[in-house]
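Complex shown without one protein chain; remaining protein chains in place.
In this document, chain identifiers A, B and C correspond to the written order of the chains, with residue numbering beginning at 1 in each.
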Amino acid sequence: MNITERLRKDADDIWKEIKEHPFVVELYSGGLPQDKFEFYILQDYYYLVRAIRNFSIISSKAESIDVMKDVTEILHLEAHSELQGYEDFLNRIGYSLEDAANIEPIPANVSYTSFLLSNSSLNSFEVAITSVLPCFWSYAEIAEYHSDKLKDNHNDLYKDWAGVYSTDSYLELVEKLKNLVNKTGKDHEYEDLKDNFITASKYEYMFWDAVYNKKKWPV
Amino acid sequence: MNITERLRKDADDIWKEIKEHPFVVELYSGGLPQDKFEFYILQDYYYLVRAIRNFSIISSKAESIDVMKDVTEILHLEAHSELQGYEDFLNRIGYSLEDAANIEPIPANVSYTSFLLSNSSLNSFEVAITSVLPCFWSYAEIAEYHSDKLKDNHNDLYKDWAGVYSTDSYLELVEKLKNLVNKTGKDHEYEDLKDNFITASKYEYMFWDAVYNKKKWPV
Amino acid sequence: MNITERLRKDADDIWKEIKEHPFVVELYSGGLPQDKFEFYILQDYYYLVRAIRNFSIISSKAESIDVMKDVTEILHLEAHSELQGYEDFLNRIGYSLEDAANIEPIPANVSYTSFLLSNSSLNSFEVAITSVLPCFWSYAEIAEYHSDKLKDNHNDLYKDWAGVYSTDSYLELVEKLKNLVNKTGKDHEYEDLKDNFITASKYEYMFWDAVYNKKKWPV
Partner (left out) sequence: MNITERLRKDADDIWKEIKEHPFVVELYSGGLPQDKFEFYILQDYYYLVRAIRNFSIISSKAESIDVMKDVTEILHLEAHSELQGYEDFLNRIGYSLEDAANIEPIPANVSYTSFLLSNSSLNSFEVAITSVLPCFWSYAEIAEYHSDKLKDNHNDLYKDWAGVYSTDSYLELVEKLKNLVNKTGKDHEYEDLKDNFITASKYEYMFWDAVYNKKKWPV
């Protein structure tokens, strides 16, 4: 097994919970209340902007120019076409980018992105790139896992949103990230990579749960 | 009002909740179940080590040598006498430093410290030092606010633990941190300082709540 | 005067020396010995790779997403088309990218890039982006200043190399960088920006001088 196969296996219990979370299930089957979906989409702006910043940090830590070229490719994709796609979707549900930028991020959002950013700032390239993998990879796995549900889903909004994560270009992006982990990760640091992959997976679950329940700051 | 007075005022609602949190109240009155206290103390190791790392980052960002001298003084205090005091206390309740180092940090602990570390890594000295202030300052304010309760508290463990936060040396440390915020913070960046002071105060509340309820990872 | 106009004026004495440096003059007139040119081109690889890393760091420090989008655009350009153009040119003079990667960087190269990287790592976005400006901008100004010489230059290698720096796309890149400095720089930090613009300009001169004289490590 290569590193990403080991990581995926070691996180299996958590990923099962992610795939069965009501937010995810109802989104694919079409039954998700729209206010929950909108809450999620509006929170996503803060996440996306911090993710772009995070890829900048990760790029600065690449050991070789070849790895740096791959990361700058992903970074550019996120900061331009991904952000543009997000804006288009946002407009479609009646919000502007400015609306999204003014939303107060919930604790799960601040916590997850702080975890990613502090990891990238303080740790190695391998740890940093491994930490961002659960988000990208699990979206693809969710899309595949629930693809049947999507056929009976009559909510165009949800279908279009979900459709992105089974496109060839998205799956290529996930492969590129997995390759970066396998190429740069060293066996002797597997425990460290695993800890961070697991923690990021837990945060991924907690993010779905927090937007489903609209969990704001308790004080 | 200087900057720290404004910050304190703007966070007043949150600080009231912190001071009235059951963990804090029961600790000072003596009624806190010991298992909850031990849970807290064992979690504290991860927090303390990350706080020391955080002060190292903050020191590296000091604009002037005078500010850097102040921060290295605090950093040295944390890494040596504070850590030693923690170890002594830990031994007294039957645990070693190694026990504490092997405890899995709960989400509130990872999230709060990630927030602090990402802030210090990515933002200015002023923002970083402002973000650590709520932890230190609120401990002193709690100690003063509940000082009467402590007189009737017959749990020596809790009395000794709480006693630290009303000593002259602790109050001097808090003053030193407040001075650093007032000296380096600029008025035009007050909103940014406030946001971070408020968020750190919220995490401070959530940390008390998480250890009181032993909130572990949901998956 | 906006910030970049003030910076350019305050560095004028240094820029005059840059434009009149024998390496620059002989390159545009065609009289530069080819071994000096090759020495320069081979050193340039280390500079370029460190410059790409530097733009990654700078991107991570952008305050707004709009600024980050601009920087990721430049970063992508440097890491892909700029690096590709460099490799094509290298092949034309009989070297591979691997050859260039194996060249020991001279002190002026290590020093200049270390200055840029430490600046970006430790200082604000404004200081970091201001520090990279002299390299890009002076290349454009040199190309304009010596454009007449180029007409009588019969060395195709030098003509093609120099031709890049008067293309519309290159001039647009310089404008984009100047706009970033003018947009993010604040008047109250002008002295700090100036110090770094001047130091980078001095290193720019020293780099030309070092490659012209092939100044290696003294020990």
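FYI, contacts are C-beta pairs under 8 Å (C-beta built on N, C-alpha and C of every residue); 3 or more make two chains touch, one makes a residue touch a chain.
The model shown is predicted, which means the values in this text are computed figures rather than measured ones.
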As a test of the contact rule: which chains in view would the missing one touch? A, B, C
Which residue from C:S29, C:S121 or C:N179 sits in contact with the chain not drawn here? C:S121
It is residues of subunit B that touch the chain not shown, namely 49, 52-53, 56-57, 59-60, 62, 65, 68-69, 71-73, 75-76, 79-80, 83
Counting contacts across the full complex, list the positions on subunit A that touch the omitted chain. 60-61, 122, 124
Counting contacts across the full complex, list the positions on subunit C that touch the omitted chain. 13-14, 17-18, 53, 107, 110-111, 113-115, 117-119, 121-122, 199, 202, 205-206, 209, 217-219
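To be clear about the criterion, only the chains that are shown with their structure count from here on.
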Equivalent-chain rotation between subunit C and subunit B, CA atoms, steps of 5 degrees: 180
Please report how many Å separate the Cα centroid of subunit A from that of subunit B, as a whole number. 31
Whole-angstrom distance, CA centroid of subunit B to CA centroid of subunit C, is 46
Whole-angstrom distance, CA centroid of subunit A to CA centroid of subunit C, is 36
Residues within subunit B bordering two or more other chains: 122
